[in-house]
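One protein chain omitted, others in place.
Per-chain numbering from 1; labels A and B assigned in written order.
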Amino acid sequence: MSATLAGTAPLTAERVAERLREKFPGAAVRPVTGEAMRDVGIEVSADRLVEIATFLRDEREFEFAFLSWIAGVDWLPAEPRFEVVYGLLSLAHNARLNLRVRVPEENPRLPSVVAVWPTANWHERETYDFYGIEFTGHPDLRRILLPEDWVGWPLRKDSPLGYEEVAFTHNTPGRRLPSPDLTRLKPKKVTYRAQ
Amino acid sequence: MTESKTPNPYRPLVPSGAPEVPPVSDALEPISEEQRMREEVERGVLFTSVGSMVNWAVNQSRANAIWPLGFGLACCAIEMMAIAGPRFDISRFGAEVFRGSPRQADLMIVAGRVSVKMAPVLRQLYDQMPSPKYVISMGACASCGGIFNNYAILQGVDKIVPVDVYVPGCPPRPEALIHGIMKLQEKILASPVEVGTLTFRPRRKKGVA
Partner (left out) sequence: MTLNMGPQHPSTHGVLRVALELDGETVVRCQPIIGYLHTGMEKQAEYKTYTQSIPQTDRMDYLSPLSNNLALCLAAEKLLGIEPPPRVQAIRVLLTELTRISSHCVWLGTHAIDIGAMTVFWYCFREREKVLSIYDQVCGARMTASYFRVGGLASDIPAGLLDRCQKFVDEMPAHVDEYEKLLTRNPIWLARTKDVAPLSARYAVALGASGPVLRGSGVSWDLRKAQPYSGYEQYQFDVPVGTVGDAYDRYQVRVQEMRQSTRIANQAIAKVREYGESGDYRLRDYKYVLPPKEEVKTSMEALIHHFKIVAHGFFPPKGEAYQAVEAPKGELGFYFISDGTPRPWRMKVRSPSFVNLQTLPTMVEGRLVADVIAAIGSIDIVLGEVDR
């Protein structure tokens, strides 16, 4: 939701794209719209990410000084495979923006925005932990939620859920079915200690 | 006081005067076992068996003073804190001292989901507890993985430690956990005690504490 202060027009993706294109000519900037895309979204490319992030943070019209969240997305089988979405919040103008970057599978690397928003430290570690996307320039990139020696990137679409089969009579080998003789299935009368 | 229908099995206490001394007679009149025991009791002697003594000294003491380790992992921990609270008072069972260190605790209530990262820590804590030690698996996640059947959660804490009592629920009500602790108390009271080379097995008597 982008509620605004009285008098200012609500933030739109086109406005942000326009300002970004005039400030960074040649950068690939694309507003993301769609029927059920309920937030303001801008897609940028990875090479100018840090500059664009700094601009969005410092520019008086936007002032996105608060990085709320970073989410990794796996779009298997689409190419490029991964996407990293930065959820930005402007406290001064009461607006939200989703900044999106596509990351290819062969080289899953992105520049880190820790210098722009220090809170990105743990968010990027979490995205690395789940998807294996490396953030260059991150001071301490290692696993955060899973054990340090875990192998694999669990939230990728080709990683399994790790579901353990629950043992029922139909899938446990060698298990005998209970006798159909109902008297033997009668519940045993239990006497409790304190009578 | 009205005359009661059944004869009073106890000898009346003499209010004043010399205490009544049972007559020492040489005649061997038949006297029932119960009568004889009652006479002995009044002389201040009580007969029991070594097994019951040992049971009282060891098992009852253990059962009535189980000191849990403060090992709350997730949501079940809050219900575990609630039994320490004023409404469901676990102090009645002698178990309100939640020890911080495993070396001083008897009971580990695994309250909450055990993740794969936490499992070696849990095993280390269990190993650090001195015998006799008991484990209550509280809640569905500790018993069998609960609603989380995925890569990150251990499907039941009994994969790494032996469990004495399972308490189902998500989370189990504090009354349910107290019921689980009472079941553990029963289990402790029924467990054999080894004194040297002798093993005392408690006799299962209904209704006797």
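The rule is simple: contacts are C-beta pairs under 8 Å (C-beta built on N, C-alpha and C of every residue); 3 or more make two chains touch, one makes a residue touch a chain.
Note that this is a predicted model, so its numbers are computed, not measured.
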{"item": "Selected from A:A13, A:I42 or A:V85 as touching the chain missing from the view", "value": "A:V85"}
{"item": "Absent chain, residues of subunit B that touch it", "value": "69-75, 77-79, 81-82, 85-87, 98, 100, 102, 112-113, 115-118, 121, 125, 147-148, 150-153, 170-171, 173"}
{"item": "Interface with the unshown chain - residue positions in subunit A", "value": "1, 3, 34-39, 41, 65-69, 71, 73-74, 85, 87, 91, 94, 96, 98, 117-119, 121-123, 126, 130, 143-147, 154-155, 159, 161-162"}
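Criterion: only the chains that are shown with their structure count from here on.
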{"item": "Centroid distance [mean C-alpha coordinates] between subunit B and subunit A, Å", "value": "49"}
{"item": "Subunit B-facing residues of subunit A, complex", "value": "146-147, 154, 159-164, 166, 191, 193-195"}
{"item": "Subunit B residues within the subunit A interface of the complex", "value": "116-117, 145, 149-152, 155, 186, 189, 206-207, 209"}
